[in-house]
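Sharing a structure with you now.
As you look at this complex, bear in mind that one protein chain is not there, while each of the others sits in place.
After this line comes chain A, so read on.
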Amino acid sequence: MPETPETTTTSGASIRLENLTKVYPGSSAPAVDNVNLEVKAGEIVILVGPSGCGKSTCLKMINRLIEPSSGRIRIGDEDVTDMDPVKLRRTIGYAIQASGLFPHMTVAQNIALVPKMLGWSKTKVKNRVEEMLDLVGLDPGEFHGRYPRQLSGGQQQRVGVARALAADPPVLLMDEPFGAVDPITRDHLQDELIRLQHELHKTICFVTHDFDEAIKIGDRIAVLRERSHIAQFDTPEAILTNPADDFVSGFVGAGAALKRLNLTRVRDVGVVDFPTASMDDPLESIFERLRSGPHNDLLLLDHNGRPYKWLRRGDLSLAKESLARAGTLVADTVTRDATLRDALEAVLTDNAGRVAVTGRRGEYTGVVDMVTLMNNVHELLEADRLEAIEQQHRLREQRARQTQLAQEGLDDASATEGGRA
C-alpha cells in the first residue's frame, strides 16, 4: 500500500475527565455521575457497558455535544469545558455508528468538510482527501466522486473514519462505529483501526457494548455500570483475569480464560522443538531414526523446509520403499503471529494434539502441543493475577495518600500531583 506521509501527523493528546456529571432537566438521578477518567496520549480507551449505562453520554460530553452539568474536561493541558463548542469539535475527530456520512455529498466532499471549515487552502484540502482515502485503504481515483449510497457498509465506515481524521485531530471519539456492519466486515475494520493507530498514535475514546471488540482493540478498558460509574478501568488482560467484582465478571461473560488466549500470540510463548527429517534425507536414515530413536514421531519437511507429513513408527510397515503412502499430511499450521486461541483450535482438531508453527515463508520453526499450551496459559494467568493484585495495591496506596493529604488540608497539593500523572 502506497503510504506517503506528506503532512506530519499530530499524535494524541491526553483527555482528562474530572468529576464529570450530567443531570438531565426533569430527572432527579444523574445520567452520568461523577466520572473521573484519564486517557493517556496515544492510547485507545474503550468505554464498555450495558445499554443505557450512559457511556455514549459520557463520550458526547468530551466534545460537548452534551453539555456537562458539572465537572471539568481537559484535553492536553487545556481546559475545554468553557471553550466555544463549535471550535472545540473541529479539533476532535468524531465517528459514529452507520458512518454518519451526508448522503447528498460525495465521498470527497464529506472528507473535506472539516479541513474546509478550518480554512485550509483548496490544494491542501484536495491532497488531504486523497491521502485520507489512501490511508483507509480506498482507491482515491475510484471512490473520490461516489456518493455514500454507492458504497458498502464497510466502505462507508472507512470513509467515516477518514472524515473524522481529515483535519488531523489529536483526539478521536468513536461512538459504536462498527455497530451496524456484518461480523466479518467488523473484524476487518477492527484490524484496520489497530493498524491505523499503529501509524498515527491518536488518543482514541471508543464506545461499544461488545466486550470482545473492547478486548481486541483497547489498550485499556473502562467497564461502566449504570450512571457511568466505572466498575473497572484496566488493561484487557487484567480485566479478564481479575475482574473487580461480579458486575465486571458478568459482563466479561463466560470463557474469560479463552478470551485471554486472544491476547497472546504464539511467538510470546515457548514453542518446543520436534524431531524433523527432510524429504532430501536418504530414506534409510529416516527409517533408522524412527526405529531406534527416542521418538515415536517425526515431522517430515518438504524441500523448502515447510511441514509436510507427520510420520509415526507404526507407519513404517506401510512405507516400503517410498514415503508417498506413509504418514499423515500436515493439515493445519499456525504462524508465529497467530493468537493462542487459533493455536488451541488447531491443537484440538489435530488427532495427536499438536500443531506445527511456521515462519514468514511457511518454513517450520517449532511445534505447539497441548502440554506446552496449558503450561503457558497457566503461567500467563498467574502473571496477570499477580500484576492485577499489585495494581490494586498501588491504587489503594495512592488513594490512602490522597485521603491523607486531603485530611491535612492540602487539597491543592493533591491536585498538582494529579496533574503530574
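To be clear about the criterion, a residue touches a chain if its C-beta (ideal position, glycine included) is under 8 Å from a C-beta of that chain, and two chains touch if they have at least 3 such contacts; residues count from 1.
Simple rule for what comes next: contacts and distances are computed from a predicted model.
K.L.:
According to its UniProt entry, is the unseen chain "Phosphoribosylformylglycinamidine synthase subunit PurL", "DNA polymerase III subunit epsilon", "NADH dehydrogenase subunit M" or "ABC transporter permease"?
P.N.:
UniProt protein name of the non-displayed chain: "ABC transporter permease".
K.L.:
Which residue among A:Ala41, A:Leu65 or A:Met370 touches the omitted chain?
P.N.:
A:Leu65
K.L.:
Of the listed residues A:Lys22, A:Arg128 or A:Arg163, which contacts the missing chain in the full complex?
P.N.:
Residue touching the chain left out of view: A:Arg163.
K.L.:
Just name the one of A:Gly12, A:Pro68, A:Pro148 or A:Gly327 that touches the chain not displayed here.
P.N.:
Within the whole complex, the residue contacting the unshown chain is A:Pro148.
K.L.:
For chain A, which positions touch the chain that isn't shown here?
P.N.:
63, 65, 86-92, 94, 96-98, 100-106, 113-114, 117, 147-149, 163-164, 173
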